[in-house]
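Every protein chain except one is present and positioned as in the full complex.
Presenting chain A:
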Amino acid sequence: MSTVELQNVSRWYGNVVAVNDISMTLQPGVTGLLGPNGAGKTTVLHMMAGFLAPSKGTVTIDGSPTWRNPGIYRELGLVAEREAVHGFLTAYEFVLACAKMQKLPDPAAATRRALELVEMTPAQDRRIDTFSKGMRQRTRVAASLVHEPRVLLLDEPFNGMDPRQRMHMMELLHRLGDQGHTILFSSHILEEVEQLSGLVQVIVAGRLAASGDYRRIRRLMTNRPHVFAVQSSDDRKLAVALIGEKSVSGIEIEATGLTVRASDYGSFTRALPRIALGEGIRLRKLLPSDESLESVFSYLLEA
């Protein structure tokens, strides 16, 4: 059992604050690190992995600092976002080299086990150069798992993977989490963590915006007010009819059409066509206008 702990960690580059006073504790199991691009996820991961010194605060794994402490790599595996690998090696050679650098007692057996785990055994004798993105990713995961670290950090591991590979990777992470490994992966796509039942840490603009059970956060996100742009054959008549609908919390009439705020996504989208049909109004446009991730995250920040 290993615990990764961040205590009041800040990191700045010159005048730019990338990470602002974050404290979190990671326990065994799978944790997702969510946040829009540029929120500071990679900076947090790099500090956990000992590749960046915190400007303030401490980052420790089981009490030992990660910065300037190569010994922690016996307990830590990192799958970085940059998918650079020694392409001139075969998958087997690459993972074996990692096993040897970890000074494992039986590097060959550990290599076979790790490649088996990510289902790369059939392709293990091909040069990494020739691999698809997903295969490369799996090889890198095998390389960082070869020494069976208690902590595994993955930066955007699902980038560029197809849905099947994504599911496979998710299963693998869950299996490892259930076995008592502490696993943290970062992602900027909410849907990616749909199958995730564990804990989520949400980072927005360098701050920890939400932390806790995924379902609670998911509920917060689905219950937020939604804004739609609507155009129809008679905007004013439609506005009158819509304001009587319970799921509608506000309407603005503009030259280009209506801006409708709905408190519940599902009931509004079901009610709108029914109301329009009843009033004999033809709908020309219906556009959810705040579906961007940033708005979802900033809503979370307010919640």
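By definition in this document, contacts are C-beta pairs under 8 Å (C-beta built on N, C-alpha and C of every residue); 3 or more make two chains touch, one makes a residue touch a chain; residues count from 1.
Quick note on the criterion: contacts and distances are computed from a predicted model.
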item	value
Omitted chain (choose from "NAD/FAD-binding protein", "Lactate utilization protein", "ABC transporter permease" or "Phenylacetate-CoA oxygenase subunit PaaJ") - UniProt protein name	"ABC transporter permease"
Identified contact with the non-displayed chain, of A:Leu78, A:Ala91, A:Leu115 or A:Leu258	A:Leu78
Listed residues A:Ile61, A:Cys98, A:Leu115 or A:Val204, member touching the removed chain	A:Cys98
Candidate in contact with the missing chain, chosen from A:Thr43, A:Gln124, A:Ser232 or A:Ser247	A:Thr43
Residues from chain A at the interface with the omitted partner, ascending	18, 37-38, 40, 42-43, 46, 49, 51-53, 67-68, 70-74, 76-78, 80-82, 84-86, 88-89, 94, 97-98, 100-103, 143-144, 156
